[in-house]
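Note that one protein chain is taken out, while the other chains of the complex remain in position.
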Amino acid sequence: MKVIADLCLVPLGVGISVSPHIAECQRILRAANLKHVMHAYGTNIEGEWDTVFGAIKRCHEAIHAMGVPRISTDLRFGTRTDREQTLDDKVRSVEEKLRT
Amino acid sequence: MKVIADLCLVPLGVGISVSPHIAECQRILRAANLKHVMHAYGTNIEGEWDTVFGAIKRCHEAIHAMGVPRISTDLRFGTRTDREQTLDDKVRSVEEKLRT
Amino acid sequence: MKVIADLCLVPLGVGISVSPHIAECQRILRAANLKHVMHAYGTNIEGEWDTVFGAIKRCHEAIHAMGVPRISTDLRFGTRTDREQTLDDKVRSVEEKLRT
Partner (left out) sequence: MKVIADLCLVPLGVGISVSPHIAECQRILRAANLKHVMHAYGTNIEGEWDTVFGAIKRCHEAIHAMGVPRISTDLRFGTRTDREQTLDDKVRSVEEKLRT
């Protein structure tokens, strides 16, 4: 089962700068060979269910290992059985409507 | 790793009544022996990471098997290493502050 | 326009105990006379759009006034034009399916 997800991870108890932890998470997604695109409030991820959720688990483990005592994450994710869809398809589909 | 989650699953392409699909999901959480509490915009779930995410995967599979072509889910989840915390602890902690 | 919402507010930069800030937010919802029910990962809120979003803005303002430098919130909200629905309706509708 393919999944398209959007991961927004918030480390708590380490002050207000969270970018080192988000960067660590990007390295984990890259190491997992998952297609991913960062934006200003999360990261789009595309892949097989188990690969995606395995990487997200490693993100939580790695960020705790950096000394973060608490993490609160918001994850959106979608699956569909009618057809394959990629990250690019989703954006392109809206952009085509905007052109007309 | 223990996780406290809140699952909000939205079936698409099946009209506007989604309660049969949410009910199916409740049955899966119960069968997994996961502590869970439904509210008006999701379901709190408490358990070991792999058990929780395994059950959520089965929810998506079961709802697709009911004929739903597309599912969009929003999941909040938190982990912490400083101490154990339960669903009840989280609510009680705020209620104590409200009393004073 | 009526709205049913679920508010999950995460204060950053104040350590890992967030219950005093959540409690302040509960007081604001109560003062706004909004129907609201707290659960372990957020608070259900029911009311008119402007009343609900006005109260949420005051929550952010009040928590910053308590000395919190950064807040990251996840809010789910739903509107519908086909019929009126309450917090209780949503839960009851699933519970009926579970009984059969």
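The chains carry the letters A, B and C, assigned in the order they are written, with residues numbered from 1 in each.
Assume a contact is a pair of C-beta atoms (placed from the backbone, for glycine too) under 8 Å apart; a residue touches a chain by one contact, two chains touch by 3 or more.
The structure presented is a predicted model; accordingly, all values stated were derived computationally and were not measured.
**Student:** List every residue of chain A that touches the chain not included in the displayed model.
**Tutor:** 4-6, 8, 16-17, 19-20, 22-23, 26-27, 37-42, 44, 46, 74, 76, 78, 80, 82, 87-88, 90-91, 93-98
**Student:** When the complex is taken as a whole, what residues of chain B touch the one chain not shown?
**Tutor:** Contacting residues on chain B, toward the hidden partner: 8, 10, 12-13, 15-16, 18, 69-70, 72, 74.
**Student:** Tell me, which residues in chain C touch the chain that this view leaves out?
**Tutor:** Residues touching the hidden chain, for chain C, are 1, 13, 49, 53, 57, 60-61, 64, 69-82.
Assume only the chains that are shown with their structure count from here on.
**Student:** Just give me the whole-number Å value for how far the CA centre of chain A lies from that of chain B.
**Tutor:** 19
**Student:** When the centre of a chain is set as the mean of its C-alpha atoms, what distance in Å lies between chain B and chain C?
**Tutor:** Comparing mean C-alpha positions, chain C is 17 Å from chain B.
**Student:** Whole-Å distance, chain A centre to chain C centre, using C-alpha means?
**Tutor:** So the centroids are 25 Å from each other.
**Student:** Find every residue in chain B that makes contact with two or more other chains and list them.
**Tutor:** Those would be 74, 76, 78, 80, 82.
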